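Take a look at the following structure, please.
Apart from one protein chain that is not included, each protein chain of the complex appears where it belongs.
Then we have subunit A:
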Amino acid sequence: MDDLIIAGEKFSSRLIMGTGGAPSLEVLDQALAASGTELTTVAMRRLDPAARGSVLDVLRRRDIKVLPNTAGCFTAGEAVLTARLAREALGTDWVKLEVIADERTLLPDPIETFDAAERLVADGFVVLPYIGDDPALARRLEQAGCAAVMPLGAPIGSGLGIRNPHNIELIVEAASVPVILDAGIGTASDAALAMELGCDAVLLATAVTRAQRPDLMAAAMKEAVRAGRLARQAGRIPRRRYAEASSPMTP
């Protein structure tokens, strides 16, 4: 499969993993290994002196690049501070920008997200914003200097798949930065569809970490992303209303 390139950096896997929802670091470690991912998100939280083990150790052992997010932020100001703290703690200027509007839907707030994106780009960050499936916003964020756009398929953790494939296609058509389908993936066919629609990568967590067998689902997602990418590159046949014979009709 061809490489994914974000901000000049190459990844041979097009599956980006999240780490939320795993019952233990051991389960997470096995799932990450099975997924083949090379880029994985973490959240930034207050240090708990009683915590044992660190997700960072898991990523370091697997040689997986860490992508801090700004999960839990409701305003641009909070997100910018969180990104700066992540840069300080983790030594990366990459950030998955996530500014949510409310706790019930966890839908991204477009106004705060755009504001934060402009400030972070100006501050030298490689910004990957999590957004709704809005082609106009995706274009504006690309123009603002974001390194990728990450439209949702459906709300975080919902497993509802891709609710508006048409909008995802519109985002893909217009984008010249990578489009990463983020959130809503429930099972392997959702990930394959994202890639068939032309997305450059898929980011998922819950679908794997809360599956009954996380390592098995991670392996399924790896294959699905790969299959979807190949299908996209192969070029699917047009949909037709009626049959088209695949064998000669005359004897």
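Rule of thumb we're sticking to: contacts are C-beta pairs under 8 Å (C-beta built on N, C-alpha and C of every residue); 3 or more make two chains touch, one makes a residue touch a chain; residues count from 1.
Going forward, contacts and distances are computed from a predicted model.
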Which of "Pimeloyl-CoA dehydrogenase large subunit", "Sulfur carrier protein ThiS", "Transporter permease" or "Circularly permuted ATP-grasp type 2 domain-containing protein" matches, in UniProt, the chain that is not displayed: "Sulfur carrier protein ThiS"
Contact residue for the chain not shown (choose from A:7, A:43, A:174 or A:216): A:43
Selected residue (touches chain absent from view) among A:22, A:79, A:120 or A:211: A:22
Candidate in contact with the missing chain, chosen from A:15, A:34, A:55 or A:152: A:55
Identified contact with the non-displayed chain, of A:66, A:99, A:211 or A:224: A:66
For subunit A, residues in touch with the removed chain: 18-22, 25, 28, 41-47, 49, 51, 54-56, 66-69, 71-72, 77, 81-82, 84-90, 96, 98, 205
